[in-house]
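I have placed the structure first, in the form of structure tokens, so that the comments after it can refer back to it.
Just one protein chain is left out here, and the rest sit where they should.
Take a look at subunit A:
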Amino acid sequence: MFRRTAAALAALIALAGPSLAHEFKAGTIEIGHPWSRPTPPSAPVASGYMKLTNTGTEVDRLTAISSPAAERADIHRSIVENGVASMRPVEALAIEPGATVDFEAEKLHVMFIGPDRQLKDGERFPATLVFEKAGAVEVEFVVQRRAAEEAPADHSGHGG
């Protein structure tokens, strides 16, 4: 009986696993589920995504990101125009009051330049986000293949 319950619990934990949504807060800014994709070996860059919600009444801006796991971190927007993909830096990303900036939906990503290791599925690494008004906050990026909410759409069942 106990063994079966334990097995069920273990399965549940495994299912929830690394993609279980996690959240952080800095003042009136909520940081929803920061995550990063696994990187191929010797990849010179890694990506990061999250959802920033401003529950306050004034605009705030994400002005800097840093992580001990990378030499540098920038925010970029990917654009595909006339079939050409390009990436442009975004300085001081504005989060309007009452609004949510969903990195994935808005083709934004954190670019971690010079990661100190290959990022593997299920790992976590720390980062510091600095907001103009909300100040600095420590967060943790979860390494996973896809955003948690997208997981059911991946019916291939064998991942990437």
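In this text, a residue touches a chain if its C-beta (ideal position, glycine included) is under 8 Å from a C-beta of that chain, and two chains touch if they have at least 3 such contacts; residues count from 1.
Methods note: contacts and distances are computed from a predicted model.
Colleague: Under which of the names "SCO family protein", "Aldehyde dehydrogenase", "Phosphate ABC transporter substrate-binding protein (PhoT family)" or "cysteine desulfurase" is the non-displayed chain listed in UniProt?
Modeller: Spelling it out: the chain absent from the display is recorded in UniProt as "SCO family protein".
Colleague: Looking at A:43, A:90 or A:137, which residue reaches the missing chain?
Modeller: A:43
Colleague: For a quick check of understanding: of A:111, A:127 or A:142, which residue touches the chain that isn't displayed?
Modeller: Spelled out, the listed residue whose C-beta touches the missing chain is A:111.
Colleague: Which parts of subunit A face the unshown chain closely enough to count as touching?
Modeller: Against the left-out chain, subunit A lists 37-47, 72, 76, 78, 80, 82-87, 89, 109, 111-112, 145, 155-156, 158-160.
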